[in-house]
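Once you've had a glance at the structure underneath, I'll fire off some questions.
All protein chains but one are shown at their positions in the complex.
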Amino acid sequence: MHGFANPARFLRIARWLTPLLLLSGIVLSAGSLAWGLWRAPAESLQGETVRILFIHVPTAWLGMAGWSAIAVASLVELVWRHPLAGIAARASALPGAVYTAMCLISGSLWGRPAWGTWWVWDGRLTSMLVLLFLYFGYMALAQASENAGQSRVAAIFGLVGAVNIPIIHYSVLWWNSLHQPPSISVGNSAMAPDFLIPLLVATVGFSLIFGGVVLTRMRTILADAQAEARLRRKAQATEGQA
Amino acid sequence: MAVKAKHQRLVLVVIALVAILGAGALAAWALRSQASYFYVPSEIAAKPPEPDRAVRLGGMVERGSLKTEADGVTIAFVVGDGKARVPVRFKGITPSLFVEGSGVVAEGRMGADGTFNADNLLAKHDERYVPREMKDMTAAQARETVKETQ
Partner (left out) sequence: MRETLDPWLFIYVSYAMGVIGTALMVGWSWLGMKAAEARRDRSRER
């Protein structure tokens, strides 16, 4: 495991993996979205509106997966003091927040024609909005503690905030909500293959883009740290000479 | 020594996580009735709300119960949850997905006559997604088609 702790080794892999993830993700999501927009059938009750599914579900999954990644990376950072884990956690925050916001916006655009309202304060919608604010809080903490040179606070916040993820998932089962229960569970689908297959492709595509953005941001953080360290060494060296 | 410190941290983090998850589950359990977005008909029947309190009623629109009243604007239907039934009256624009046999959430007040007077209707849909072309087939045909495409 500590083999990946070496930034040089990580960078060697990330250099070719980043464009590969981004490009394959863009191809898959563009294809499945075009399919969802023009080829997928209308739904028997909802009609054409169902096409928002192909944006809404992948972004919802990644909004939740993003925080799960932050929580796992924070755990590794706290317990094993793995240097890349903290960087990975920080790198997941922005794409996670962007996808959560896109999930809320697409859900609102779906709710208006399907339910007759832009927004309700039911369990699912409220817990998803809480997730967006958790992301904002995490990004602020990570930014602040980065300057102070310690990231323990952000990692603890990342772990504690993970309690919201099962709440989001089970909100539609625990409480009466306007949002319907999940259509897909392990080995079981209430969704016809005409919707399910393009949805799965879109989810894979969006996830590849997510992975590519995480790698991009990890490389940014590493490059900034390396440049800063080098400048500091040089400043000390010139001071020593004078 | 280093291994020991790592184990100690792992145990501490796991204990903290279990405590947080327990607290979250406890809070969710305590909120189970308050956090619900609506009451189902059997809850309304068991404990009717005060006549002037704004509540939400959610359930299935019973098939064959939807009628337009003499004024041509007011609609009446029955919301059921399999255990109890509540008659609802509503005057206004219904969402496009509001149909018999589908879910609905009505915002309004319980009338003295046992009828729920709704100010607003929201359509609730279920987790099933069926292509439009397949709806007109019989159930057996649809199953065949689904099987073929899988």
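The first chain written gets the first letter, and so on, giving A and B; residue counts start at 1 in each chain.
Following the convention adopted for this analysis, a contact is a pair of C-beta atoms (placed from the backbone, for glycine too) under 8 Å apart; a residue touches a chain by one contact, two chains touch by 3 or more.
Keep in mind that what you see is a predicted model, and the values were worked out from it rather than measured.
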- Option from B:41, B:58, B:80 or B:95 whose C-beta touches the chain left out: B:95
- Item | Selected from A:49, A:145 or A:203 as touching the chain missing from the view | A:49
- Omitted-chain contact residue, chosen from A:10, A:67, A:110 or A:138: A:110
- Message: Could you pull out which residues of chain B are in touch with the chain that's been left out?
- Response: 73, 92-96, 98
- Touch rule applied to chain A and the missing chain gives residues 18, 22, 26, 29, 33, 37, 47-49, 51-52, 55-56, 59, 94-95, 98, 101-102, 105-106, 109-110, 112-113, 116, 206, 209, 212-213, 216-217, 219-220, 223-224, 226-227, 230-231, 234
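The definition used in the following text is that only the chains that are shown with their structure count from here on.
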- Query: Where the centres are mean C-alpha positions, what is the separation of chain A from chain B, in Å?
  - Reply: 28
- Message: Under the stated contact criterion, what part of chain A meets chain B in this complex?
- Response: 41-47, 50, 53, 75, 78-81, 113-117, 120-123, 159-160, 163-164, 166-167, 170-171, 174-178, 180-183, 190-196
- Can you list the residues on chain B that touch chain A in the complex? 6, 9-10, 13, 16-17, 20-21, 23-24, 28, 31-32, 35-40, 58, 94-99, 102, 105, 121-135, 146, 149-150
